[in-house]
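Yeah, one chain of the complex is gone here, protein chain that is, but the others are all in their spots.
Chain lettering (A and B) follows the sequence in which the chains are written, and residue indices restart at 1 in each chain.
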Amino acid sequence: MAKHHVHTTINGDPIELLCDTGETLLDVLRNQLNMTGTKEGCSTGDCGACSVTVDGRLVCSCLMLGVEANGKKIGTIEGLASGDALHPLQQKFLEHAALQCGVCTPGVLVASKALLEKNPDPTETEVRYWLAGNLCRCTGYDKIVRAVMDAAKEMRSA
Amino acid sequence: MRYEAPETIEKACQLLAAEAGHARVLAGGTDLLVQIKTDVLDPSVVIDIKKIAATRTITSDAAGFKIGAAVTGAELKEHDALKAAWPGLVEAANLIGSTQVQGRATLGGNLCNGSPAADSVPALIAAGAKAQIVGPEGRRELAVEDVMIGVRKLALTKGEIIVSFTVPARPKHGGDAYLRFIPRTEMDIAVVGCGVALELDASGTCTAARLSLGAVAERPLLVAEAGRALVGTKVDAAAIEAAAAAASAACRPIDDKRGTKVFRIQVAGVLARRTIQLALDRANGKTGATH
Partner (left out) sequence: MQDKVKSPMSSEFSVIGTRPVRPDGVDKVTGRARFGADLNMSGQLVGAVLRSPHVHARIVKIDTSAARALDGVKAVVTQKDFVSQSNATTNFGEGTLNLMHTVTNVLAGDKVLYHGHAVAAVAATSSAVAKQALKLIKVEYEVLPHVIDVDEAMAPGAPLLFPDMITEGVKPAPTTPSNIAKRIDIVLGDVEKGFNEADVIIERSFKTAPVHQGYIEPHACIATVSEDGQAELFVSTQGHWIVRMLCAKLLGWDINKIKVTAAEIGGGFGGKTVVYLEPLALLLSQKSRRPVKMVMSREDVIRATGPTSGSSMTIKMGATKDGRIVAGEALLKFQAGALPGSPVGPGCMCAFAPYDLANVKVIGYDVVSNRPKVAAYRAPGAPISEYAVESVVDELANKLGIDPIEFRLKNVAKQGTKAAYGPKFGPVGMAEALEAAKASAHWRTPLGKNQGRGIAAGFWFNIGGETTVSLVLNEDGTLGLTAGTPDIGGLRASLCMMASEELKVPLEKIRVQIGDTNQLGYNFLTGGSRSTFSSGMATVEAARDIKKEAVKRAAKLWELPEEAVEWDAASGAVRPAGPNAGKHKPMTLVDIAKIAGKTGGPIVGYSRLNAHGAAPSFACHIADVEIDPETGKASIVRYTAIQDAGRAIHPSYVEGQYQGGVAQGIGWALNEEYIYGTDGKLQNAGFLDYRIPVASDLPMLDTIIIEVPNPVHPYGVRGVGETCIVPPLAAISNAVSMATGVRFAELPMSPPRILAALDKARAEKTAKM
């Protein structure tokens, strides 16, 4: 069975790859491209650790075939910081201690960035519902929600 | 497993009809990929219908809306006119899974996955939605409540695909709502789901009402008795109680890991009452968002 020839853009870089039908975008990122910042927590779309954006839309990369990335623009955690500067969300997560073990953090950050692009001034409730698909077992979400709200505030005043 | 992404619906139907092995249609993939991963399904080919323009667009005219079967929940939410006309339907689609899942999950997929607990289906049924079906024998239309005939069983024949759904324009004094019960606030499968659409005349008397329940039988139910209990009334407390009682009476649920039979029957009545009230408020021009 022939592999699929996929042309895609990841964090702004053109990428060309071959994948099997059964490989998910998550498999492609982690196993083929060695982009292991995107995490696998369940592979059933229930934990959000594998969150990425596809043409700006937040999705679980475990619920999308690699071949479907053809012609799309993918955004991952590796593309959040630019140059020497961390994204305000990354900075606020550090300042608020919004991570403990850190394994859910890449997915939470990618999801939060997608939220703030759509809604620069979310309420606490909006943050909580938007992030309901990003499971965190360490923090109880308190500091995560505070960090996202604080980053939103800083980005609005920037 | 092969992957096909035809650009016309005819080609997709052809591929589906011609496949000797097990063919599956891929829309959002949020159920299909999980079933493949966990060995529930092992298709020989997946046919991605998202390259077919008709599945990916929302159009509207005086008669109503035509919603592509592969339009995602997130896209429905961004369609202001649809959201204003059928907020219950849009909200139902945006209760499916997480924000991430809503970025992929589609109305067509939610229905064709064949789960009695699918959130968008009672809302579609309440709205009086019709599925536009294309197959080797041509086109046909089927009321959404007639598409699913049992758990994982559809009234589609080999080679048939749902291309889109039509919903009517919002009646002048009309309102719809969908509420579900889950143990958490998000991320669960509905234990009970309830969709309601109703229409009032200028005096506030109910002229039409449809109530649909999810997760209380082998397929989503259109509870005609509940609608009848409302029509001709001012949708007062007594009428709502009668409709809620009809909703509970229509349930034939099972005990499972998500809820007991007794609980589902009881909560179906509670949800029916709350959903009717929300739909009524909307019909009366009161807006109310749910979470």
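Criterion: contacts are C-beta pairs under 8 Å (C-beta built on N, C-alpha and C of every residue); 3 or more make two chains touch, one makes a residue touch a chain.
Remember, it's a predicted structure, so these values are computed and weren't measured experimentally.
Within the complete assembly, residues 38, 181, 183-189, 191, 256-260, 262-263, 266-267, 270, 291 of subunit B touch the chain that is not shown. Not every partner is drawn; the one left out touches subunit A at residues 22, 30-31, 34-44, 46-47, 49, 76-78, 80-81, 86, 90-91, 93-97, 99-106, 109, 124-125, 127-129, 131-146.
Following the convention adopted for this analysis, only the chains that are shown with their structure count from here on.
Note on chain placement: the centre of subunit A and the centre of subunit B lie 29 Å apart, centres being C-alpha means. Partner subunit A is touched in their complex by these residues of subunit B: 1-3, 26, 28-30, 33-34, 36-38, 46, 48, 50, 72, 74, 97-101, 103-104, 185-187, 291.
Those residues of subunit A whose C-beta lies close enough to touch subunit B in the complex are 1, 4, 20-22, 24, 43-46, 48, 51, 54, 57-60, 62-65, 67-68, 111, 114-115, 125, 129-134.
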